[in-house]
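Only one protein chain is missing; all other protein chains are in place.
On to subunit A.
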Amino acid sequence: MQSRLLHTTPVTCRKLLPSTPQFWPQYNDVVYPPREPGLPLRPAEITHHVSNVKYSLRKMWYIAAMIRGMSVDEALKQLSFIERKGSLIAKEAIEDAIDIAVSSHNVEFRSNLWIADSFATKAIRHKGYRKTALRGYKIIKYDYIHYFVRLREGRPPKHYFAPPPNGHEKMAEYLQQKRNRRIIKAL
């Protein structure tokens, strides 16, 4: 008997990935305890997503990756220069997220937000058919995507990704590389 057919827990106990439209909005329900006086205030954080859009995941990757770590105003400006469907998807999602942040998450200034996360995942797939030779059929896949975005209050960080190594770091890395060598037939 196949073990995956044996369910010992209800379906609701299924563990969801964070990058799913079911899980992603749940970040908006997290309530943090009141901040102790003297500690820095916690920046507001809002998640939003657009689910099941007819677009290519691989094309969306470039657009989603480009705006990471930008302020929302900068991201919207950059997206407006890309004449692709993906930029419209991202733009719409970010604009909606800003509106939600201001209306229901106690964010005061709508420009004071930056894009902490921006990515796309595979969504539903519809299948069509086309005829081939010898009365054959082949499946055409019509793929959809989900687009996820997370905004954080404040100014964007100087380095969203790891900063490029400076000269000293490069030197240290080079020396380490040399020391890691295995010199055959040496002492």
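Definition applied: a residue touches a chain if its C-beta (ideal position, glycine included) is under 8 Å from a C-beta of that chain, and two chains touch if they have at least 3 such contacts; residues count from 1.
Keep this in mind: contacts and distances are computed from a predicted model.
Q: According to UniProt, what is the chain that's been left out of this complex called? Choose from "Ras-related protein Rab-20", "Alpha-1,3-glucosyltransferase", "Large ribosomal subunit protein mL45" or "Signal recognition particle receptor subunit beta".
A: Spelling it out: the chain absent from the display is recorded in UniProt as "Large ribosomal subunit protein mL45".
Q: Can you tell me which of A:T20, A:S51 or A:Q78 touches the chain that was removed from the display?
A: A:S51
Q: Can you say which of A:K15, A:K131 or A:H159 touches the chain missing from this structure?
A: For the chain that is not drawn, the touching residue is A:K131.
Q: Kindly note down the residues of subunit A that lie in touch with the hidden chain.
A: Interface residues of subunit A facing the absent chain: 28-35, 41-45, 50-54, 105-106, 108-109, 126, 128-132, 140, 142, 144.
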